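Apart from one protein chain that is not included, each protein chain of the complex appears where it belongs.
Letters A and B name the chains as they come in the text, with residue numbers starting at 1 for each one.
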Amino acid sequence: MEGRILEHPILNFQRKARVKIFFEGREIEAYEGESVAAALHAAGIRVLRYTPIDGRPAGFFCAVGKCSACLMEIDGIPNVRSCMTKVRDGMQIRRQNKNGDLL
Amino acid sequence: MRDSYEVVIIGGGIIGSAIGFNLLKMGVKDICVIEKSYVSSGSTGRCAGGIRQQWSSPMNVRLAMRSVELFKNFEKDVGMDIEYKQGGYLLLAYTPEEEEDFVKNVEMQRSQGLDVEILSKSQIKSKFGFMNLEGVRIGSWCQSDGHANPQIANIAYSMAIKRMGGDFITHTKVESIDIANKKIVGVQTDRGYIRTNTVVNAAGFESSKIGKMVNVDIPVYGERHQILVTEPVNHFLDPLVINFNHNYYIRQTKHGSLLMGQGDANPMPGEDLGNSIEFLEEMSQKMVRDFPLLRNVHIVRQWSGAYDMSPDAQPIIDESKDLSKFIYATGFSGHGFMLAPAVGESVAEMIVHGKTITMDISNLRMDRFKNHIEIEKNVV
Partner (left out) sequence: MMYDAVIIGGGPAGMSAATILGDKVKTLIIDENDRLGGQLVKQTHKFFGDHEHYASMRGFEIADKLLKEIQKKPVLISLSSTVIGIYPQNTVAYVKDGQIQKVQYKKLLLATGAMERQLPFVNSDLPGVYGAGAIQTLMNQYGIFPGKRFLIVGSGNIGLILAYQLAQSGVEVKMILEALDKVGGYEVHANKVKRLGIPILTGHTIVRAIGDEKVEGAVIARVDKNNIVKGTEREVVVDTICVAVGLTPLIELAEQSGAKVSYIPELGGYVPLRDERMRTTNKDVFVAGDLSSIEEATTAMMEGKIAAMQMVEDLTGENLEDKIYDDLNSLAIFRSGPKSAKIRTGLEKMGINVPKIDLPKPQRFERYDDSKLHAVIECTEEIPCNSCEYACKFDAIKVGININSVPSFDPAKCTGCALCVTSCPGLAIFMKRSEDKAATLGIPYEFLPLPKMDDKMWGLDREGNYVCDVKVKRVVKNPNKTNIVYVELPSEFADMVRHVKYPSKESPYVCRCEEVTLDEIEKVIDLGVTDFEELKRLTRVTMGPCNGKNCKMVVLGILSKKTGIPISSLSHGTSRPPTKPIEFRAFLKEGEE
């Protein structure tokens, strides 16, 4: 059960405009106002990067910008906290391998 | 902690620890190092870890060269991997005056046996294409320069000392030194009295306070220097780069983070180790300009430490003329880490043989300040 909640006994989710984002080149469903980590999660993507030392898969942990577990390469820039970055039309998102390349 | 030692070393920074280690190596087992806080709590714990031989004074060049010899064997000798890497040092010249100094220094350094060369701008460009070299005239390059992790080195020495039978006593502060008949007889700490006849003052930027305890004037003071570290990125920078003109140094650690600092325009004397946001602002502007690839890299931490400044920015290593067996090794002026192995060896020799054997360091004696002061210029 990945994906978005449509009915909820308390909350009423009204989604904003659809935006096109790309994860590893593949288009992913996303809506304005969502964070990158949230949109990826909705698409069933939990592994956001592989860690630098042991190469272990890692996902988000706090989702509020406090732990740096969710670093990804977004529009060519490494080490971006995907939980605090809102989706933007045309955004290119990649899993980060290790520390991220500057060159 | 016992109640008497042959030698008491005050200060468990890299210098005190190196001296202790070398004494044990030379067979003097009855020693202790006294540290008022934890191992590497002083300047050593704030240090950037650069190890360079490209100095403007021949003495510094020779000492650093000897240290490099010892750093090469550090892991085997002391027993821990300290992330030592001979990735070189690149110094950049922007003005005709700097260019002239570089050429002169390289000539002097080569005469001391150092393999160092002048690089043209295009040579630098081809080596380090990612740098913005606007305004650079030439560079000075020494491949055998490098860097290591000073904190681990400090802890490595402390552990070796304990392993070899010496005592390394932390969280213990020396409060006074006891003298009878113009001779040292003991040291009072906040955790007890220790009888000894030989005291080494390796208290870093606080060594003048130790001097005061026995009325020996040690002209060393602390000066705040700030430094920052980024998140790790994949390896791209081998050497430590020094830019005197733009006033910074930068290196990449083994772990991948970039470590960088500058000399503050008006360095704060004293022991206030606060941080300023202006430092982040200045460094950021310089980095984005000279290393455009760092634009989006995150700073994760800033801190500051004290340089242990002496009047000529060179170490003071001597035995007091007024109080025998009061030895001091201090005033390293922001380059004590790289000199530590050689200094540790020389000071241990002074204690064991009454004079240094491996190196002649007589011109680092205190009495040089009576004469003309020749300031080491290659300091960031």
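Everything below uses one rule, namely that a residue touches a chain if its C-beta (ideal position, glycine included) is under 8 Å from a C-beta of that chain, and two chains touch if they have at least 3 such contacts.
In this text, all values refer to a predicted model and were calculated from it rather than measured experimentally.
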Since one chain is left out of the picture, which of the remaining chains does it touch in the full complex? A, B
Suppose we count only contacts with the excluded chain; which residues of subunit A make the list? 1-5, 8-11, 13, 15, 34-35, 38, 41-42, 46-48, 51-54, 56-69, 71, 79, 81, 83
Missing-chain contacts on subunit B, rising order, are 38-41, 45, 151-152, 155, 159, 162, 170, 231, 255, 274-277, 280-281, 283-285, 287-288, 294-303
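FYI, only the chains that are shown with their structure count from here on.
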Per the C-alpha means, the centres of subunit A and subunit B lie apart by a whole-Å value of 44
Which positions of subunit B touch subunit A when the two form their complex? 130, 231-234, 236, 256, 293-294, 296-298
Quick one: in the complex, what on subunit A touches subunit B? 52, 68, 77-80, 98-103
